[in-house]
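What follows is chain A.
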Amino acid sequence: MNIPPELIHISIALAAIAAFIGLNGLVLVYLERKVAGFIQRRPGPYEVGPWGLLQPVADAVKLVGKQLVRPKVADPWLYWAAPLLSFTPIFLLFLVIPFGPTLTGMEFNYGLLLILAFTGLNVLALCLAGWSSANKYSLLGAARSVAQSIAYEIPLLLAVLAIAFQFGTLNLTEMVHQQGQWPWQWNIMFQPLAFVIYFLCAIAETNRAPFDLPEAESELTAGFHTEYSGMAFGLFFLAEYAYIIVVSCVAVVLFLGGWQGPGAPGFWWFLLKVYALILVIIWIRWTYPRVRFDQLLNINWKWLLPLALVNLLLTLIFVKI
Partner candidate 1 sequence: MLHYAHEQLQGDYYTRAFQAGAQEDTLIINMGPQHPSTHGVLRIILELHGEYILRAEPVLGYVHRMQEKMGEVKTYPQYLANMGRVDYLHALAWNWAYVRAVEQLLELEVPERAEYVRVITCELNRITSHLLWWGAYLLDLGAFTPIMYGFADRERAMDLLQIITGSRLTYCYYTFGGVTADLTPQFIDGTKDFCKYMRTRLPMYKDLVTDNMILRHRVDDIGIISVDMARRYGVTGPNLRGSGVEHDLRRNTPYSIYDRFDFEIPAYEECDALARYLVRMDEMEQSISIIEQAIQSLPEGPVMPPKMPKVIKPPKGEAYGEVEGARGVIGIHVISDGTATPYRIKLRAPSFSNLSLFAEVSKGILLADAVSILGSLDLVIPEIDR
Partner candidate 2 sequence: MKQSWVDQLNAAGVPKCTEVRKGVACFCLESQNLLDSVRKILELEYYLQDVSASDFQEGYLLTYHFAHFEEPGQAVFRVLISHEHPQVPSISSFYQGAIWHEQECTDFYGIEFTGHPDLKPLLLVPEENLCPLRKDARSKKSFLDIFPDCKLVEAPPPPESEENAGGQESPEEKASKKKGSGKSKVQKEDDETAQDSGQA
C-alpha cells in the first residue's frame, strides 16, 4: 500500500507546526517579559544566558520537572483531559494558516471556518478544567470563561462573516491573494470597523488582559487553572500563547494582507505583521486595568454586537452594489 503524498505533506507540516509552537512559546515568553520590563522601567530577565535569552528555557525546564498534582476530590479523567483538549486543536489551526505564498500546511477551502470551529474547543477545555478541579475559584473562573466566550464569539463571527462575504471565499490563501502588496491595498483600509471588532473580540477570546476575567488573579487567584501544576499548567500556558498567535495570524490574513508586502512578499512579512500585532496585545496587557465582568458583557452586547451587525449589513450592501 502506498502512502498518499497529502498524508506525508500533512505529517511534515504537523511536525513543523509543533516546532513552531514550541519555539514561538519560548520567544513569546521572552518577548512578553522583556516588553513588560521595558514598560515597567525594569530590565526584565537578564541573568540566564546572554540578555536573559535562556530564561524561557529555564522556565520550561522547571515546568517540565515539576510534580503534577491532582486534588484528591478532583475528577481524575477530566482533570488531565482538559489541558490536552486545550492544546491539541492548535495543530489543526496552524495547518490551514498561509504563512507564505507556498507555505501552507494544508490547502483547505474552509480554512477560516476550521479555525473558528476549533478555537471554540478552548472554552470547553477551560470549562472542564474549572469544573473538574473541585475548586470553587476554578468553578467561578470556568463560569466566567463560558459566559465571556459565548458573548464574544458572536460579534467575532459576525465580523469575520462580513470579511467572508467581501472576499466570497473561506479559503485563507485566496483571501491573501485578493489583497494587494501595498498597505493601502490591504483589507484593513476597507474594513476598519471589522478589524477593531475582531481585535477586541480576539483579546477577549484569548483571555488576555484587560479581558482576562477567567483567570483574574486578584479576584479568583488563578481562575480555572488554580489547581494545575507543572506541565499541565504549562500546556494551558502554551495554549494561551498559541491562541494569541493564531488570532494574530488570522487578523493578518483577513486585514493586513497576509504575506503580501512592499518589496519582497513572503514569509517574513507575515511574521513581522503577526509579531507587531502580538506586541500590541502585550502592550495593552501591561497598560490597562481589568474590566469588571458586567462591564465586559455590556461592552459586548451594547457596543460590539450592534456594530458588528451594522458592519455586516454595510458590507452586504457594498458587495451587492
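To be clear about the criterion, a contact is a pair of C-beta atoms (placed from the backbone, for glycine too) under 8 Å apart; a residue touches a chain by one contact, two chains touch by 3 or more; residues count from 1.
How were these candidates chosen? In short, all candidates are chains of the complex that A comes from, given by their letters.
All values reported here derive from a predicted model rather than from experimental measurement.
Visitor: Touching chain A in this complex, which is it: 1 or 2?
Guide: The candidate that touches chain A in this complex is 1.
Visitor: Which of the residues in chain A end up touching candidate 1 in this complex?
Guide: 36, 39-42, 73, 134, 136-137, 139-140, 144, 209-210, 212, 216-221, 285-295
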